[in-house]
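Take a look at the following structure, please.
Apart from one protein chain that is not included, each protein chain of the complex appears where it belongs.
Our next item is chain A:
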Amino acid sequence: MKQLLIYISMFLTLAGAASCNKWLELKPNDGLVREDFWKTKEQVSAAVTGIYASMLGSVSGKTLAMPEYLFVWGEARADMVTPGFSVKPDETDIINMNILPTNSFANWRTFYETINYCNTVIKLAPNVLNQDNTFTQDMLNRALGEALTIRALMYFYLVRTFDQVPLKLEPTVSDNDLSSMAKSPSEAILNQIVADLRAAENFLPESYGNSAVDRGRATRYTASTILADTYLWMEKYTECAAQCDKVINSGRYGLIGQENSLFNALFWQGNAVESIFELQFDAQKLNPFFNMFAANSRRWGAASHLMEEVYGVDAVNTIPLKDSRGDGMALRAEDATIWKYIGANDAGTALRTADQSYAHWIFYRYADILLMKAEAINQLDQPLEASRLVKTIRERATALDFGDAMDSTSKSSMEEFILQEREREFAFEGKRWYDLVRNAKRNNYAGIRYLLNSAAKSIAPDMQQSAFGKLRDRNSLFMPIFLYELQTNKLLVQNPFYK
């Protein structure tokens, strides 16, 4: 009897131990864990692709898609857009310089999500060399280069938008990595961006052998271009011009000629020879712009002064001459629709349908390189050379001559003219506000008038005087830290303007 009991209990223990196997297993049934990933070159490649995917739309679904932030950050506070009838209250507050820390557009989460993907690749990809013999050093370099470039681009947006942000360079791969982080000074962030991009330039190939891929993935010249823009922001003009020359001398990019439709090449088709880096939306991944700009749900339209004061209208000739970047490219003049992202032809007659809303978001194109170089060498006291570059841009766009003519002998008037030319060239491409701030902050805010003039055009008349007062505080040029971040990260200190 006693023996039987022992046998039974032994059997039970055995059976129990065997059946325990399954529920002691800690791996999730519906996902991959890190220990199983980062084994093959395909997985590295998938992780890098994930970085780009994260820029097309919010991964968590809790925030907006990145291009929506890029547009609102780059345009809403400047003078080229006007609110439509379904504008959000948060957007109205941004226009009128009334941003509160609760404003949903002050949420940087989308950008840090992408940064985290970059950090993960940078940290974990090198180890794959030991796991997969077919994964070469070249492949690793390429993956690192892409991650570094995108991370730098994200920080470049953050530093221009918030001035000081936490500089997180390590991935958050487990709960143990969660910790509070203080803000880093903007110089430290900019230096990190420069270091990352310099490294990336060496890692990245000049081309992937396919024109469309070269526009959608970071190449060596993507890194050079972002670096040029960073140097320009840091007021390092010699370095900026040198970076621009790298891209110009590569011979891989050029302006779309006069004979072709700019709108068609750049925005309807995308991946043009002029483009350097863009977000490639397609039928499966739509951009957020249709509902933002379409007439029956319009949140944003083009400002009413653009045709008359920016592009110019020709009332003299029977067939009026026009700036090919204005009506039918940047906007549709008759109803002030922002045309670049929802137009379907350059005659201004056909719109994209909702399921065709996949115009690419262009971060940089060759025209940007030429105008950045013009701005840099003008600051290096070469206004004449700068004016030649501007002239190239103007001629290809058949720009109209009106208002103050370009004065290639004066540095200060060239500075103003280049800013105006950038306004015409990059309308609604999320650059205007940063252009204004960059020119305003030069020489200890000597150009504050650029910001004040812009405010006078765009801010509601009964709020203008307040806005002028606010703009004189340099901290007001940067967004507040989102309230949720302040509550969860106790080391963060709010921008003193938003006291």
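As a working rule, a residue touches a chain if its C-beta (ideal position, glycine included) is under 8 Å from a C-beta of that chain, and two chains touch if they have at least 3 such contacts; residues count from 1.
Definition applied: contacts and distances are computed from a predicted model.
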Omitted chain (choose from "Protein-disulfide reductase DsbD family protein", "sn-glycerol-3-phosphate transport system permease protein UgpA", "Thioredoxin" or "Uncaracterized surface protein containing fasciclin (FAS1) repeats") - UniProt protein name: "Uncaracterized surface protein containing fasciclin (FAS1) repeats"
Listed residues A:K183, A:R298, A:R325 or A:H360, member touching the removed chain: A:R298
Absent-chain contact - pick from A:S9, A:T49, A:S86 or A:Q269: A:S86
Residue in contact with the excluded chain [from A:M307, A:A344 or A:A440]: A:M307
Touch list for chain A against the chain that is not drawn: 85-86, 93, 96, 98, 100, 294-296, 298, 307-308, 313-315, 318-320, 322, 327, 333-336, 456, 461-473, 475-476, 496-499
